[in-house]
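All protein chains of the complex are present and in place, except for one that has been dropped.
To keep things simple, chains are lettered A and B as they appear, and every chain counts its residues starting from 1.
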Amino acid sequence: MNYDLIIIGGGAAGIAALKNAYDPSLNILLVEREKSLGGILKQCIHNGFGVHHYNEELTGPEYAVRGIESVENLDVEILTETTVIDIEKKDSVFNIRMTNTHDGEHTRSSKSIILSSGCYERTRGAIQLPGDRPAGIMPAGSAQRYLNMEGYLVGKKVFILGSGDIGLIMARRMKLEGTDVLGVAEIMPYSNGLTRNIVQCLHDFDIPLYLSHTISDIRGKSRLEGITLSEVDEEFNTIEGTEKDFDVDTLLLSVGLIPDINMFESLSFETSKKTNGAVVDQTYQTSVEGLFACGNALHVHDLADFVTEESEKAGKAAKTFLMENGQKNTSFIDLEASNNIGYVLPQKLDMDQPFDSVELSFRVTTKGDKGVFVIHQGDQEIMSKKARFVVPAEMEKITLKRELIDTTEPISIRFEVTK
Amino acid sequence: MYDYIIIGAGVVGTAIARELMKYDVSALMIEKENDVCNHASLANSAIVHSGHDPKPGTLKAKLNVEGNRLYEELEDTLDIPLLKNGAFVVAQSEAEEKRLKSLYERALENGVKDCSILDREEALKREPNLNSKVTMVLDLPTTKVTYPWEVTLANAENAIENGLEFKKSTEVTQIEKTDDVFTVTTSEGTHYKTRSIINAAGAFTGVIAAMIEEHPKFEITPRRGEYFVIDRHAKGFINHTLYPVPSEKGKGILIVPQVHGETLIGPSSEFQDDPENIDNTKDGLSKVRKGATKLTDKIPFNKVIRTFTGVRASSTHKDFFIQESEEVKNLIHVAGIDSPGLSAAPAIAKYVVNTLIKANTDLRDNPSFNPRRKGIKLFNQMTDEEKKEAFRYDPRHGNLICKCEKVTEADIVHAINRNVPGDTVKGIKKRSRAGAGICQGGYCEHNVIHLIAREKNKPVTKVEYYDEGSYILKSETKVKQ
Partner (left out) sequence: MKKEMICIVCPVGCRLSIDTDTLEVTGNRCPRGDKYAKTEITNPTRIVTSTVKVNSTLQRRVSVKTSDPIPKGKIFDLIDKLDSVDLKVPVNIGDVVIENVFDTGVDVIVTMKLGE
């Protein structure tokens, strides 16, 4: 079967990409490995979605349903309970190997692909947490799924490592379901989650937040029995004498998300060590012609609304690529992250594509109540924008007008903190 | 009444059990954990050493070299994976070169085949990412890497196929002997009678010995080793197994490519009192990192997916302690099995049966012994044709459960239903690799739990992670009691 476009992943990103990629002349397939569309939104039963995109506050599932309703009547093929296991490019065609219980393992071909496969949670092993390795330690998202979709509590006395939103949301969620939540620890001196979540998840329930703390020991043979919390210094080394023991049977980890793009053994594309996702240009095309990426599979977002916006752009770009026989350009301007900026996306500007402006997504590496974002091209400052209350946990955006771009030198963005 | 009771279902206990089933004997293997291969056999470097470093004339030397050779046959017979990538012992100074040359002499004396000394240029040609400080290398091409879980399972499954009885989750609590008969009492209160006991209880061989001997002739001195596991997608930075020049402490901190593509970095070496303490420590991991970085600075530590600790059952003897008890007849100790235990396991089994047992006992052949065992043919290891056929027969092969290691529902159902069943999450990981990949079960664990619950007809809240009582789900919500 030959398609014009195969979209891998039917969560917030895949759905938005599909909506804008759609054209009656195009043969499009969306592949989703779960039983239904919606991705991670299905288990995010809390509020906070849609404020930007729909001007309404919605829960995750409601946000998912809105998106699904916008595509369910389109003349496209949607395969659920189907998992992509490999992609290979031969000549100008992608061969996507996938599997389901209906057809078994089989290959479908496509002129283009949108990679919207989401992200996975960083594991205990990846952060090399010391201590025993009993049952009772899991990523916060896994506990969220067990609780919200299957109806099982993973423990009775919980501690949470990581003050990212997943950790904060789960602190409240577990407390509401009758679990004792003894605290949230965060290795940074400030929280990683949305401020509103600190209030409505921790303050509301008197759950203590231990900033500049990490877990220095884990005890338990079959099942977790206790953890030790230690304060850390500016270099994140544990400070002796600051140990606090907690009797818990569950430790939830909210220590970061990583784009889920490892399962494609036969296809390689340029990736960024900073985002762990693909390097893309402003059309969200990767270093492989016809391969686009968007959503958490490209870089980790904190708001589903931004995932939707970005993926709608990627979908539109894929459509343009197909309908206007998009050529892969080889001359790019590099976009770089400079002082106090963790990463900027896109990482490349394809100047042969027509565009009036490009929206840059980026994150700061340091907190700042007051400051300036400054964009340079070579030695020349070409733009600046005031920054207020910026934190690494919240993605920022800047629109860069094309007319400001003079040369072909690399463009860099930095963050100057004044307060 | 049994002819033999084997205490301990690690790689050595199961190898001995299998060797015994070649004869017309009745045997029972007892294991205190809830699966085979739960302690030292589970947590080691997976290397089948060449036999280059044990002292010549020792059991370690003889049985390592023989075991290395036996693995070549067993690869096909028992359907176990072998990565034949060879090894380098790496010298980085004149002093180390001297010790390396002695090691080479020792290897030759032990009968290690095809080993040779390579100069710096040759070494770097074959292993470009080696630390440029390398001056000389001992090439040990007979060194292999296997999959100790699979080896142990294969031994056990084949032994059971051939008549071995197996009791897991059963701890030996008492041993008595009256006339020529042992009575072995277990934690379930049962008394088993046997003519002979093989004590292959790893770190607990000392505890077993003390149950019946007045003055045990060995003492277990547990020695821990911590490891990093690097994701298989980062493989290729090192191709050979790399050893530093060894010290009195042991082989040192190694870099070991694994059969499925991961790379193990470790182990450290430290004595501890508790044989079951397998925690990871900041210091231990830091030592491992420092040591391994001496071999190459190209280790992608940002691709670590897991850390673990193994405890070696080292003893007060330098060599393996494999002998009949001096106090109690027909009690054979297979103790002090630290490195090269895995490498020597098949040879240890033959030594116990052919040298120790046959010295006083006539063993009649078992005419129906079938040496061959076929493991689970995982879907992702099949050819396209085999996959089509397998799917036609069982469409559950189309339901991908573990996206990282490409494991299907049918694979997992097979793993649950082997004759040594995998009914814990870790047991499934051992047999099918579900959960062994980069997300460490983050995606597939809930599905694995449901499959175990379904196949074993138990509530999901009673599915265990690893050992007894290690339930993952505490309770169901919104159910009025």
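Here is the rule we go by: a contact is a pair of C-beta atoms (placed from the backbone, for glycine too) under 8 Å apart; a residue touches a chain by one contact, two chains touch by 3 or more.
On a predicted model such as this, the values are computed, not experimentally measured, just so you know.
Engineer: Per the definition of touch given earlier, which of A:I113, A:L267, A:L303 or A:L335 contacts the omitted chain?
Structural biologist: Going through A:I113, A:L267, A:L303 or A:L335 one by one, A:L303 is the residue touching the chain not shown.
Engineer: Just one of A:L176, A:I239, A:M323 or A:L404 touches the chain that is missing; which is it?
Structural biologist: The missing chain is touched by A:L176.
Engineer: In terms of residues, what is the contact footprint of the unshown chain on chain B?
Structural biologist: Residues of chain B in contact with the hidden chain: 477-480.
Engineer: In the complete complex, the non-displayed chain touches which residues of chain A?
Structural biologist: 35-36, 42, 45-48, 51, 57-62, 65, 68, 147-151, 176-177, 194-196, 198-200, 204, 303
Everything that follows uses one rule, which is that only the chains that are shown with their structure count from here on.
Engineer: Which part of chain B faces chain A closely enough to touch in the complex?
Structural biologist: Listed in rising order, the residues are 228-229, 231, 233, 276, 278-282, 285, 304-308, 387-388, 391-392, 395-400, 403-404, 406, 408, 438-440, 442-443, 445-446, 460-461, 464-478.
Engineer: Applying the document's contact rule, which stretches of chain A touch chain B when the two form their complex?
Structural biologist: 33, 81, 83, 85, 99-105, 120-121, 123-126, 128-136, 138-139, 141-142, 145-147, 150-156, 177, 216-219, 221-223, 238, 249-250, 260, 262-263
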